[in-house]
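Scroll down for the structure; my scribbles are underneath it.
Removed: one protein chain of the complex. Kept in place: all other protein chains.
Lettered A and B in written order, each chain numbered from 1.
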Amino acid sequence: MTGALLTISGLTKAYPGVVANDDVSFDIREGEVHALLGENGAGKSTLVKMIYGLVRPDSGEMQLRGAPFAPAEPRAARAAGVAMVFQHFSLFDAMSVAENIALGMEKPPRLRDLAHRIREVSETYGLPLDPYRTVGGLSAGERQRVEIIRCLLQDPRLLIMDEPTSVLTPQEVDILFQTLRKLTAEGVAILYISHKLEEIRALCDRATILRHGRNVGTCVPSQTTARAMAEMMVGASFAAPARAPHATGAVALDVTGLSMPAPDAFGTALRNIHLQLHEGEILGVGGVAGNGQDELLAALSGERRSTGDAIRLRGRPIGRLGPNARRDLGLLTAPEERLGHAAAPEMSLTENVLLTAARRQNLVSHGFLRWPAARRFAGQVITAFDVRTPGPETAARALSGGNLQKFVIGREVLQQPGILIVNQPTWGVDAAAAAAIRQALLDLAANGTAILCISQDLDELIEISDRFAALNEGRLSEAHATRDLSLEEIGLMMGGAHGMEVAHA
Amino acid sequence: MLKLEKRPQPSRAWTYLTPVLAVVVTMLAGGALFAMLGNDPVEAIRTIFWEPLFGEFASYYRPQLLVKAGPLILIAIGLSLGFRAGIWNIGAEGQYIIGAITGAAVGLAFYPVDLWVIFPLMILAGALGGWVWAMIPGLLKVRFGTNEILVSLMLVYVAEQLLAKMALGLLRNPEGRGFPGSRNLQQYPAAHNAEIITGTGMHWGVVAAFIAVIFAYVLLSRHILGHQIQLAGQAPRAARFAGVNPARLTLICLGLSGALAGMAGMFEVSGPAGQISIDFNVGYGFTAIIVAFLGRLHPVGIALAGLLMALTYIGGEIAELNLSLPAAAIQMFQGMLLFFLLAVDVLTNYRVRLRTAEVA
Partner (left out) sequence: MDLSSISPTLLLASLIVAATPILLAALGELVVERAGVLNLGVEGMMITGAICGFAIAVNTGSPALGFVMAAVGGAALALLFALLTQVALANQVASGLALTLFGLGLSALLGQGYVGIKPPPTGKLDIPMLSDLPFLGRVVFGHDLMVYIALALVAAVWATLKYTRAGLILRAVGENHDAAHALGYKVVRVRILAILFGGACAGLGGAYISLVRVPQWTDGMTAGAGWIALALVVFASWKAGRVLLGAWLFGGITVLQLNLQAAGAAIPVEYLSMSPYLITILVLVIMSADKSRAPASLGRTFHASQ
């Protein structure tokens, strides 16, 4: 291992109300995988944006191979050999793979030559990809390949990867790691952003840990326990969710042969889904993003109607009922997207409780709103779920992700649902809030509620679910008791008919 | 360097201040415009905003205020509900024309019978006419996903042609010696929308406008439908999640705004205008769009904005008479007002920060 490629010293960046990065210093060596570890909101994204030229630091400086490095825009960073794979891919759905890659390059060759080079690079690194396919139709794993190849075509010295494995099956993660090792062997440095400790221990040479915008230490992950790193990351230990043993009851929700066409050109069709959800159990539904999670939630919540018999609630066909009729029967849902789906960003929390609780909590009478009752219920949610906000009149978008998520889940939990469907309940939420939400779900199940938890976080599902099933291209696997499954079996369930064997054949 | 920064919450103070600021800036810019046209800017602005209310002939002009504000407010209230829900009916002018035609047609059909029921029937017919005309874009949107902006606007031109056809054909005054235009409803007491209190300009259309303001206020602040309208406009996906049926909401909003615009047309033709003629419509349906935005889509705001806009109409007429300021100048003045309002609106949702060049 050679000397430092990128030296960061004293980087500080403040936004109104928060200091995103406070005097952060560390260095990245050539040919190493350097982990940047931290909770959501710890300042990882801001730091990376500064390196990539998207954000300019308030103070501090960077040096790339000894020369001052202050990219004014991503183009300058790319010219200096810094490339980045974004967490939410910066891809253009309606365009072809080749066009997408051309957009990420300074001087792209003609499209035909570019397609040729794409094929070359994809074969070298074991990332099969057809340059002429439309990106909108690709799976999450394939989309990530587009991003990676876009970076590799520019011969980067430093490759930044922001949470690259959050959209991959365990098998796809293995393939990615092989590609990354191949790159480091060629001397490329990788800045690897993640909060998944085991992954970092398996892949990274060194790790820098951020907490509240500060660098709280650098360690060698292979010689540090996951627990020690977690404590550095979180700052204090918190209680892991506790699970009271309990028996599951009768079938509350019975889905048989549910099929639905894709809602739009880039959506996923649901294909012949069968599932039985029992009172008092948590059924975990895993799967890589874009395999029908949103569509399954919409079908169960009533936002999209199916045939009546496809979904039965305690024997009663409800497939044709709308969301409010299902709520009347005790089926509540909490979708993944907080802003704009589960909550209206510009509306106050009081107005937002009306979205789902208007009828169950008697917040309307004869069509007229009972504002005091709505305010009281919003207050109850805020208190019971420790939502940090000035009060129920605050606009939803003013809340942090974790607090809004607690509010959204709390709004449903406090209505004492018979059946609760949640999608990504702790996505983008800090560890303490995530633990609180998981605990609330476990408590609810202990009291007899049937819970269907759709999540892309495998650790979460393993932690809270009694049974596990996986979504793959709109099909749902058979459910198995979670404790009987190995990680590898789970991965195979998630992979389903994915073309894993093509890569690294 | 100026930098925009999103506020965590829309500023309440700026919500109220921006319309006032927009009016002030428009006065300044309008003054500059009038100066360029060779008029004394102060005198022009004074003529437009002061003369109708407190000038020499104010007693003549003041009633006009309500006469002009009535239809503007009535139409703008309907439009504001749709705009809040993200449903853009910009063809109110067409619905206004059709309401006038159907309303007048019902009245004329009874001529010369004198029955009290005729006028209420005309109101119903006017509302129905506007409703039907607005249901065309509504049903096409719900059924085929057709853009309601373009369809409702195209129907304005269709309605204008229908108006011409009616004035020259079916509704032409048989005793009018072949001149285009219908019988004058002002001379047919059973169908005449007369002033309720002499000398105030208060006719039934103005009453309807104020009822509409109160109705919209209660709907938006107290009723679940009002909540759903706002939800659908701000976060359509959240609205579907909350069980709002978008098709139903589209039809309600378009239907309501069409019916109100149709009623406005009927009150106008049976009152101030008097007859169906080729040039019956004067653009109230379009000006009402400005009124709706200037009033921040809030019922009370719309009432105030309607009065202000009526003032500029009357003031414009006086300025045309006294200062020979061209009529088009006022039209442009109104357009400018909407421009400045949209521009200063940024202050409600964003904070403007002055930043010195930073050292990276």
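The rule is simple: contacts are C-beta pairs under 8 Å (C-beta built on N, C-alpha and C of every residue); 3 or more make two chains touch, one makes a residue touch a chain.
Since this is a predicted model, take the numbers as computed values, not measurements.
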Visible contact partners (per top-of-document touch definition) of the missing chain: A, B
Of A:18, A:54 or A:446, the residue in touch with the unshown chain: A:54
Residue of B:149, B:202, B:282 or B:304 touching the missing chain in the full complex: B:149
Options B:50, B:110 or B:339, residue touching the unrepresented chain: B:339
Interface with the unshown chain - residue positions in subunit A: 53-54, 73-75, 78, 86, 89-95, 99, 102-104, 108, 264-265
Touch residues of subunit B, complete complex, unshown partner: 4-6, 37, 88, 90, 140, 144-147, 149-151, 153-158, 161-162, 164-165, 169, 286, 289-290, 293, 326-336, 338-339, 342-343, 345-346, 349-350
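In this text, only the chains that are shown with their structure count from here on.
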Inter-centroid spacing, subunit B versus subunit A (mean Cα positions, whole Å): 47
Residue ranges of subunit B touching subunit A (in the complex, touch as defined): 5, 8-10, 222-225, 227, 230-231, 234-235, 237-243, 245, 358-360
Subunit A to subunit B touching residues, read off their complex: 16, 56-59, 70, 72, 301-303, 322-324, 327, 333, 335, 337, 339-347, 351, 354-356, 358, 364, 367-369, 394-395, 397-398
